[in-house]
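Can you read through this structure? Questions will come right after.
The other protein chains are all here in position, but one chain of the complex has been omitted.
What follows is chain A.
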């Protein structure tokens, strides 16, 4: 570890707080540029999807349990399950698959 964790924490916190606070204090009008608005709208979905797969298969003890948790999470979210149910079902899937395999 060559880098200091507290400097990492300072950098991430400064960036996050700037993102949240600067628009709120400076922008008094609605953003009109539809390309910029569309870009900001699409960003979270792409970011979260990229971070979820294939990382979910590395987070668990076996890749197959992570993959099955992914499918479980997609299926339950698709049919409108609550945040708690989706998260809990993913965890239970991993637990039981790794119990059996």
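The criterion applied here is as follows: a residue touches a chain if its C-beta (ideal position, glycine included) is under 8 Å from a C-beta of that chain, and two chains touch if they have at least 3 such contacts; residues count from 1.
By definition in this document, contacts and distances are computed from a predicted model.
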Exercise. Given the options "AzlC family ABC transporter permease", "Chemotaxis protein CheA", "LacI family transcriptional regulator" or "Sporulation and spore germination protein", say which is the protein name UniProt records for the missing chain.
Key: "AzlC family ABC transporter permease"
Practice problem: Please give every residue of chain A in contact with the chain that is not shown. | Solution: 1-3, 5-9, 11-13, 15-17, 19-25, 27-28, 30-31, 34-56, 59-61, 65-66, 69-70, 73-74, 77-78, 80-84, 86-95, 98-99
